[in-house]
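Got a structure for you, written out below as structure tokens; questions coming shortly.
Left out: one protein chain. Kept in place: all the others.
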Amino acid sequence: MTILVLIEHYQGGVADGSLELLTLARTLGGPVTALVLAGSMADVATLAAGLDADTVLAVAAPAVARYASSVYLRSLNAAIAACDPELVLLSYSTAGIDLAAGASVATGREMVAYVTSLTRHGAGFAACSQVYGGKLLATSTLPAQGIAVVMPGAVKAGPRSTGDAPVQTLTVDLGPDGCIRHLETLVPESGGIDLTKAARIVCVGRALGNTDKLPMAEALAKLLGAEIAGSRPVIDAGWLPKPRQIGKSGTKVKPKLYLMAGVSGAPEHLEGMGESELIIALNSDPRAPIFGKAHYGAVCDMFEVMPTLIQKLS
Amino acid sequence: MQTMLLWLVTVGALAVFARRFWLRLAPLSRARAANRTDQPMERLTGALADIGLHRRLLRFTWSGVLHFMIFTSFLVLSTAILQAFGSGLFPGFSLAVIGGDTWIALLQDIFALLMLIGLAMAAWQRFVRKPARFVGSKTGDATLIYLLAGGIVLTMLLEFATAIVMSGAPHAWRPVSTVLSHLLIGTGMTAQSASTAHLVFFWLHILIILTFLIYIPGSKHRHMMLAAFNLYFRPLTPKGQLPPPPTKLAEADTGTVETYQDFTWKDLLDTLSCTECGRCQSVCPAYAAGAPLSPKSLIMDLRDGLLTHEGVIDGDAHLPIIGGAISQETLWSCTTCRACMEVCPVHIEHVPKIVQLRRTMVEDGALEPMLQTAMTNFQSQGNSFGKPAKQRARWTKDLSFKPKDARNEPVDILWFVGDFASFDTRAQELTRMVAELLHKAGVDFGILYDGERNSGNDVRRVGDEGLFELLAQQNIDTLAGCTFNRIMTTDPHSLNALKSEYPALGANYDVMHYAQLLLDLIKAGKLTPRTDAGLTVTYHDPCYLGRYNGGFDAPRDLMAALGHTLKEMPRNRENSFCCGAGGGRIWMDDVVFKERPSENRIKEALELGEITHFVVSCPKDVVMYTAAIQNLGVGDRLAVRDLAELVTLSVA
Partner (left out) sequence: MKIVVIQRLEPVLTEELELSDDGRDIDREWIGFALNQFDDQALEQAVLLKESNGATVTAIAIEDEGSDKMLKNALARGADAAFQIPLDADDVESRSSRALAPLYAAAIRTLAPDLVLVGILSNSDLYGELAPYLGAHTGWPQISAVTEVRLAAGKATVRQEYAGGRAARFEVDTPVIIGLQTAMQPPRYVAGSKLRDLLKVQIPELEVDGAPSADMSHGTTLALPDQSAGAVMFDGDADDIATSIHNLLKEKGFVQ
């Protein structure tokens, strides 16, 4: 029995979330199989180098050179069938969303998503998940041979292995020729801002209400020498440009200071900033999930505290 | 020969005048209907009183007085015009038989002088005093009118004076002309030359009058002909009741205003009656705040747009109204505070036109994002906060008692709480205070709990008529299932809807503001305030309580009953200055305001000096002014107090 981990990669680099899954699999104990899909065996070898797994299961075909849900799902299903793992680990990423439910139905396995912690429990596993935008925690029992979709950042990735795991090739019927055809890869336009390089960030959330209060937040950011950023609702509303979005569909940052005002702290946002060194959160809702992640917090009206803080800083 | 010539030019000028006038009035005949012919006596007496007493004009003293001088002089001098044309067209015609050479002559001389003084004052006003309200008005038009009117009077006087010179004796009834005749004689005029001059001045007089006549239809001085009609056809419905959208005439009719013909004829008459006096502009909070709205420019732009569309003036005849003649930002800038309508001397209805055009934008889905969020919240949850209806009465959780559910048991007073009072955390505290006060005073009251919906007052003013009807009908249906005597609310916007808007949907209630109820309770001895801790305060009249529903006195009497000294701000009662939240503005991005109206208002209060508290009687005002004081950083000098707080502190 093994734990099967799907390895996601982009431009020759393995995704952080996938490395975290390997570490989680190790923590749970038992042999670990890494499923690597790539265009050629040479690419598989490059990606597999240093992966902390006991076995690398490789699907090498031009059709899986780049991610596409259909061929990845067929490969995942075939891999599950091939090694009958006691647990399948996927990252809560676009691929994780695309594949987990499909694999669950196709292979008749139970699944649980949004997992923040996973431990062995009897013959199966106990999973703790974030639901309702992180406002509630769900504890569920995942039977053996289940599938877990784990939040990025739920565990810290361990060191990479020094040796290379043996590679087994898996031949998969990748299905009708190209029902989903990759046309092009799109890289985000940074617009000149690279938040990943910012040491200090002031992030505003939905509670900002409108662009009217934005100058207040910008003034605060300026005084702190910080970049201004926003959560998804702020970007969706057009109050700040897309390159300033922090979170799952935006930028992932690890600044020294992350001061956030009016961000409730949905898991998708935490994913983008959870590793910041110092997190200070202002929110009017005492139950905002952000207070579970922040180092310092205050339940307050951000529009009352910000001007006072600006006064003190200037 | 002269008679023939005069007939020719007079008839010719009248024909040109009639054509020019008709070109501008013709669109009214193609516009939508408006029911403005009911209650003729009420219409007539009101119009005559407005004209005769110059009620609204005299609120601006200098302009009011000068207009009164010019207006009365014009009436008196029309006798001279009659005499001039009468005698010229019908040789032998004379007013002498009824006193044309005696008392009428005297009046003409005196009022000619008054007219000249009035015109001089007007010119002084426009070119020297230059009030800001004239910004955007057409100066050239006004100047030409001064010159023509002055020319008419001067040529008339010179005509009289040369006649006196010709007669060789002073005219006992024409003191001014007699003085002028002495001046003419002083310049060497003889009886002989006076005869020629008399003829010249007669013709000049006639020609300037006819020029004036021809000029008027294309000038703002059209109001000489139209203002009286505009006053007569003024709305007689409650101030707080917006006119409904146009009735759909056919299935394909969208019932919205897209072209000028989609307006009612009264809307178009409004635009033609505007005198560009700018009183509306001078009281408009959006204009004062630097938003792209001046009620005056709005009416002028609609007028010019209409005339361009008609091909009367040059320009793009196909320019749309919204986004063409009037920008979307302009239409969204209005707070619907009604200050413009209250001050307009010719009763132009600015707000209904703005709302009518907003309805078109709403129908097209052209809303700014913030407003769209609020409106979507109304649709899904019945309130702008997007909170579940179930949480509407959550503020009652911390009360010392549980208010009755008016849906389940009869009550004397049904309290319609309103959105801000129910959901805004700051306003909730005040709502609880009111509840405790009523409880303490033994008032038999109840609320609708989750059965209440937003009253729809401001939804209607945003321009979503359908949503307003949905919300209003839900409330009306809920209220129909309740037994109560009166409705009380702390929210002037709800008050306006319940009192003025719902009757149009067939629902009539006795509605009162909490200021009145608290005052009644104190008067009846149910609440006993201590009056020895009086403060010096100022008071802000909420638009929808004051200007819209005349609720000026109860809040003032209440403050007096609590022993507070009220120092009025310069802009009070009918002339109160809107906080900027009305008409849906509270849900919109206020970047259009360079200086927020609420901050402008707080500065006005600070200028009073010795006051410590800024008293309000509207939950939205609590929110707006608390924020304004914070933004201005003057929290150490001034604090916002709701009437409920004042009473609570006083009876504790």
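Residue numbering begins at 1 within each chain, and the chains themselves are lettered A and B in the order written.
The rule is short, and it goes like this: contacts are C-beta pairs under 8 Å (C-beta built on N, C-alpha and C of every residue); 3 or more make two chains touch, one makes a residue touch a chain.
Because the structure is a prediction, the values reported are computed rather than measured.
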Absent chain's touching partners (shown only) are A, B
Answer key for A:28, A:82 or A:97 versus the chain not shown reads A:97
In the whole complex, of B:60, B:287, B:468 or B:502, the residue touching the missing chain would be B:468
Contact with the hidden chain, among A:85, A:205, A:274 or A:297, goes to A:297
In the full complex, subunit A touches the hidden chain through residues 10, 15, 17, 66-70, 93-94, 97-102, 104-106, 110-114, 129, 131-142, 149, 152, 179-188, 200, 224, 236, 242-243, 245, 248-252, 256-257, 278-282, 285, 287, 289-301, 304-305, 308-309, 311-313
Note that subunit B touches the chain not displayed via residues 362-363, 365, 367, 369, 372, 375-376, 379-381, 386-391, 394, 459, 464-470
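Simple rule for what comes next: only the chains that are shown with their structure count from here on.
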Note: subunit B sits from subunit A at a C-alpha centroid distance in Å of 59
Interface with subunit B, subunit A side, in the complex: residues 209-212, 237-238, 303-304, 307
Residue positions on subunit B within touch of subunit A in the complex are 369-370, 589-591, 627, 630, 633
